[in-house]
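One chain of protein is taken out of this complex; the other chains stay put.
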Amino acid sequence: MSQPALINRYRWYELVGIYAGIFVFLSFILAPFVEGFLVSLKPLSLLFSSPYRFWPENGSFAAYRTMWVSVPGFARYIFNSFFVSIIVTAVVLALVVPAAYAFARFRFRGSGPLLAAFLAVNMFSGAVLLIPLFRLMRSFGVLNTYFAMIVPGVAFLIPSAIWLLRTYMMRIPRELDEAAFVDGASHFYTLRRVILPIAMPGITVVAITTFIGSYAQQFIFALTFNSKTEYMPLPVGLFAYFGRQEVVWNELMAASFVGIAPAVVVIFFLQRYLVSGLTAGAVKQ
Amino acid sequence: MSVRRSTVIFAWILLLPALLYVSVIVAYPLVDTFILSFTDASLKKTTKWVGTVNYDKIFNSTFAEVIVRTFVWTFFSVSIKMIIGTFGAVMLNAAVPGRALFRVLTMPPWIVPMAIGIFMWGWMYNGQFGMISGVLQNMGLVDGPIAFLAHGSTAFWATIITDVWIGVPLVTLYLLASIQAIPQDLYEAAWTDGAGRFYRFRRITLPLLVPAMITMSMLSLIATFNSFDIIWILTQGGPNGDTTTMIIDTYRTAIGSKKYGEGAARAVVICIFLSIFCLLYFRVTHRLASGESR
Amino acid sequence: MGQLNLKKVQKFYGTYEVLKGVELEVRNGEFVVFVGPSGCGKSTLLRMIAGLDETTAGDIVIDGKRVNDLPPVKRGIAMVFQSYALYPHMTVFENIAFPLRVEKMPEEKLKAKVEHAARILHLDQRLQQKPGMLSGGQRQRVAIGRAIVREPKIFLFDEPLSNLDAALRADMRIELAKLHQQLKATMIYVTHDQVEAMTMADRIVVLNAGEIAQTGAPLELYHKPANTFVAGFIGNPKMNFLPVTCKSVSDAGVEVEYKGQTAIIPVTPRSGMAGATLTLGVRPEHIQVGSGDLTLAVTPSVIERLGAHTVAYASLGGEGENYCAMLPGTAAIRADEEVRTGIRAADCHLFDENGIAFERRAEMTDIDMALFDPAAA
Amino acid sequence: MGQLNLKKVQKFYGTYEVLKGVELEVRNGEFVVFVGPSGCGKSTLLRMIAGLDETTAGDIVIDGKRVNDLPPVKRGIAMVFQSYALYPHMTVFENIAFPLRVEKMPEEKLKAKVEHAARILHLDQRLQQKPGMLSGGQRQRVAIGRAIVREPKIFLFDEPLSNLDAALRADMRIELAKLHQQLKATMIYVTHDQVEAMTMADRIVVLNAGEIAQTGAPLELYHKPANTFVAGFIGNPKMNFLPVTCKSVSDAGVEVEYKGQTAIIPVTPRSGMAGATLTLGVRPEHIQVGSGDLTLAVTPSVIERLGAHTVAYASLGGEGENYCAMLPGTAAIRADEEVRTGIRAADCHLFDENGIAFERRAEMTDIDMALFDPAAA
Partner (left out) sequence: ADQEISWIYCGDKIDPIHEKYIKEWEGKNAGWKVVPEVVGWAQCQDKATTLAAAGTPVGMAYVGSRTLKEFAENDMIVPVPMTEEEKKSYYPNIVDTVTFEDNQWGVPIAFSTKALYWNKDLFKQAGLDPETPPKTWAEEIAFAKQIKEKTGIAGYGLPAKTFDNTMHQFMHWVYTNNGKVIDGDKIVVDSPEVLAALQAYKDITPYSVEGATAYEQNEIRAIFLDGKAGMIQSGSGAAALLKDTKINWGIAPLPLGPSAKGEGTLLITDSLAIFKGTGVEEKAIEFAKFITSPGPQGEYELQGGAGLTPLRPSPKVDEFVKADPSWKPLIDGIGYGGPEPLFTDYKGFQNAMIDMVQSVVTGKAEPVDALKKAAGELEQYK
């Protein structure tokens, strides 16, 4: 690596300032996780003890072991989350890629309002629509299947995915489409052979955000539309650690950390893509 | 003509799957909700058309308070998100060793199931056993425990901060990406003219970030306005209703008290408010974006 | 065949008329260049011919068939974009093969065609590379390769060389000219580079604000511009314009007066001109040091010495008119030192009040008339 | 004062040596242009002078003070970027005022300065507009305005005109030249445009692969290039190079043989050259139709008629060597018809096996030596 350019060379006090700033920022971001992690290390009986001690006495990783015992289905919940999220992501991409392309490239009557209408979907929260949705799911006959989570999950992830991908696709030079058009390629051929491969970084970003949205945040639909324990996703599964009398906090926290670990690993490897893909500049030839 | 028409047809073909999907899964329930808002739907088997009664009920005295509170809550949450997000984006943009790791460390609040994140904050806010109160006590800054969720004012801010925490990663990442899209030569030019780091930030980064901030704050506005889980899990709208926002109130009415008709009317009101907001926002965005292309 | 007819072609963007009824006939095999100032509608016209933009009114006819409603591929045209529009994710081979893949040409035949095109364009060694690894000139050639394999009747080029640096541009210019000779296809080429227009065109079409200002062979435009617009646009540095008064008209030409001096400009005269204010045009390269039919003493403010020639810029009187002379080699003149410059009447152009040129006569014999014949050029 | 000294300046990117010990002295008030092929290190050198890139080794000295470790503003330089780097969100006024705002100049004084600069650059009417609404040339002037107000000792320009179209470029060139006369500041200017370099520079620095190939006044480089690289690089079209054999060496010059013809080239001879293979260089504009000291019969394959002159391209023998002649006006030659061309020995350049030029003698009297004095140009 070459040295940073002069303009990016920091004086010692600037470095201190930056690291201090990052420290403050990350403290805010991570403090709850530290708290959660400490909770996961404490034996249940010592969880509620004052005065506050940062480092737990008798801390142990026991909860990480016992969590598998007290909620035997937990591995299954992680799998379900992965499975549902992957399908949701695939379906969202299949629907959103063409739609985003249409919004990015073609001007036709009603395209503006339609885009706004897509965005408006997010203005109603899923909770409010629960009952009509339930009736709908029932009439489709998908209650108590994976589809009970997939079908509504997809719908509420479509708007932001369209928005993101459209922004990305608008940066692909229009001449690429035109060149293909001149060469006699059909619209569909152009989309498949030209646009899709070039938009791949943008599609990746959308895939990641959709996946996370689905992995971590799908709770209410799973809870209401699915009654089968074996299909429950992670967020619902975590509530299995809530007893009538006691929340098994240490195991709950341990399970949360275990549950998000796969997604964190995915993010870790894709983070570079995420940052650059969000506003990646014009396609370089 | 034919070329043009085939293009338009193709555009519609591309849109159709997503459009159909969303209309069936979302638009249908939406319309259902809208119709419901004019009925007295509840657990009762029969529903009656009641005209605008549900809407009349909304605008009683306490709901006005809820509306104001919702706006204040949303305003502070979105603004703080933007401020912290901008701060984080700027810090993470600095070319210092370890920044790749720092960027990854920004993301957990986004990845963790929301309820879990909120539980962790619940722990933090706990007066007896929580980190904040504990650390403050250990440092001798306060005498006794402080239960942050117990008092109207602190609970109000506590819920805001949790909402900020959940929203900040995406804002930070988006703004970070936008900062990186600002041409380097602008900074070099400013530096050549003697502008220091902070001056460059204030006069170049910040103004050029405005369009991205507007986009992000609008998306964040919609999410925040509808932010439900955080308040519900932390305070259920209490104490004394000091954290009851429109969505909490709607949920209480619709799901809690099973007054589906009234709840639907409230949902429609929320949507109308948001639409007005977004329209205004689009206006502002448009004005700010014009005349600034390079 | 690649014969193109534009009949009263019009284009509106909303209420803004970009093209105002363009009439043009392009022969098969001809190399036509569109030039004109930025925003005059060159690209728009080209894109309409290609079928990328819709034609508001008028007909576009290719080989006798109205093609207004046909998609580009059915018109038998191929287009090379200013940005090249190469597909960044495909190899050179795949980029060139793209139109053939669209036609679902059998693999073997496709391969032969692509390789043939690559040979013509000296891209044989690059076929497996991606466009990102190529230099500007190579990319340019890939874009042309993609156009060639289709064997279109008409090639359209929109400022294909404007992204290249000067040296490459010169090379590519020559290569394109050779290609034209080789393929013998009709080519329509948009540029705002004078040299490109002059060197490559069989015929230049000068567009001005959506209208054709003049059509003709390069040297015809150079020697016989139809109006002040074309006169000023073709040639670099720009033609000098002097305001003169018409003294009299005779068979020899038009006698004009400029600051007391008179000269007879050998142009076909028109009656009723006496006393009118006309515009005298003279190209910088036709001004000599010393005296001529008209002699102007000027004080150059800036002298540019380019080695091969020297360009002097001066201001004529208080009118703010600029005067520019291009002298061969390293002329012995200096800035801020007065110099006498002479203009031969035979080199002059004369324009009426509306900027319409008088037909030049005298110098016709100077020029090898055969050169006007594009086929011989 | 704006005196600049580069002492053995080196730059590495990783292990790749971009600049290989550049030595240069720039006088106060001088207008120095860096030229060279793409990637030779021009921008890098400029950015090092500015302080934007770090200097790996060697010293950058401004007015006697080593500035390697100073930030740009303390070096007393101002830079105009190729992309202009205007702040899109600020008005023209604020863009120009930016450096003064940084210094916290009192509002009144600032306003006066900005308005003064705007007047010089004819931007008075545009002060309240944003850069997005300006044309290329206007943007360029805003960028210069921002540099002017600082009253730097040294101006640095990195290809400032390369984004403009030809006509604008010509205008801006002249404006910049005037500005230099007005401000009398040191200016260092990077370009790859020949014309810009020749017309604006007091002195041209030709860079080749990180090394200075030659430094000198424009016409000095044109007439007396130090090596084949500079000879080929300066001048457009490029100089023709012919392989010749040295027959003998005399006081009159070096006698060379090319395809049976011999000619004595008036250069300062060196001993021990007889029998060596040398390179004869002749510029296209120095080739005439007819015969000369050397006469070559060639068949041009391409003829470019530019109006003011005609360029003919031919190939010499099987070696693939290209031969190019630039003839004045509308020369009566045709493609594929043989023509005899003559070269005067006095116009020729001669280079040894290593490409180093023999000092030319004969034509020195031709050129007004005063022209070499940059102050007079």
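By letter and in written order, the chains are A, B, C and D; residue numbering begins at 1 in each of them.
Rule of thumb we're sticking to: a contact is a pair of C-beta atoms (placed from the backbone, for glycine too) under 8 Å apart; a residue touches a chain by one contact, two chains touch by 3 or more.
Since the model is a prediction, treat every value here as computed from it, not as a measurement.
Chemist: Counting contacts across the entire complex, name the shown chains the missing chain touches.
Modeler: A, B
Chemist: Specify the residue from the set A:Ala62, A:Ala94, A:Leu223 or A:Leu270 that touches the hidden chain.
Modeler: A:Leu223
Chemist: Can you work out which residue in B:Phe129, B:Phe156, B:Tyr187 or B:Phe225 touches the chain that's missing from view?
Modeler: Within the whole complex, the residue contacting the unshown chain is B:Phe129.
Chemist: Decide which residue listed in A:Val84, A:Leu115 or A:Ile131 touches the omitted chain of the complex.
Modeler: Only one of A:Val84, A:Leu115 or A:Ile131 touches the chain omitted from view, namely A:Ile131.
Chemist: Which one, B:Phe156, B:Tyr174 or B:Tyr260, makes contact with the chain that was left out?
Modeler: Among B:Phe156, B:Tyr174 or B:Tyr260, only B:Tyr260 touches the chain that is not shown.
Chemist: Tell me which stretches of subunit A touch the chain missing from the display.
Modeler: Residues of subunit A in contact with the hidden chain: 45, 47-50, 70-71, 130-131, 134-135, 138, 143, 223-224, 227-229, 236, 239-247.
Chemist: In the full complex, which bits of subunit B touch the chain not displayed? Write them out.
Modeler: Residues 42-45, 125-129, 144-152, 155, 235-241, 252, 255-260 of subunit B touch the chain absent from view.
Operating definition for what follows: only the chains that are shown with their structure count from here on.
Chemist: Would you say A-C or A-B is joined by more C-beta pairs in contact?
Modeler: Higher contact count goes to A-B.
Chemist: Quick one: report the Å distance separating subunit C from subunit D, using the average Cα coordinate of each chain.
Modeler: A distance of 27 Å separates the two centres.
Chemist: Could you pull out the residues of subunit B that touch at least 2 other chains?
Modeler: Expected reply: 188, 191.
Chemist: Could you tell me which residues belong to subunit D and also touch two or more other chains?
Modeler: 51-52, 71
Chemist: Touching subunit C in the complex: which residues of subunit A?
Modeler: Interface residues on the subunit A side: 173, 175-176, 178-186, 189, 193-194, 197-198, 200, 283-285.
Chemist: Quick one: which bits of subunit C touch subunit D in the complex? Just the residue numbers, please.
Modeler: Against subunit D, the touching part of subunit C is residues 38, 165-167, 170, 173-174, 177-178, 192-195, 198-199, 218-219, 222-223, 234-238, 283, 285, 302-309, 311, 313, 326, 328, 330, 332, 334-335, 366-368, 371, 376-377.
Chemist: With touch defined as at the start, can you tell me which subunit A residues reach subunit B in the complex?
Modeler: Residues 4, 7-8, 10, 14-15, 18-19, 21-22, 25-26, 28-36, 39, 47-54, 94-96, 98-99, 101-103, 105-106, 108, 111, 114, 116, 118-125, 127-133, 135-136, 151-152, 154-156, 158-160, 162-163, 187-188, 191, 209, 212, 215-217, 219, 234-235, 238-239, 249, 252-253, 256, 259-260, 263-264, 267-268, 271-272, 274-279, 281 of subunit A touch subunit B in their complex.
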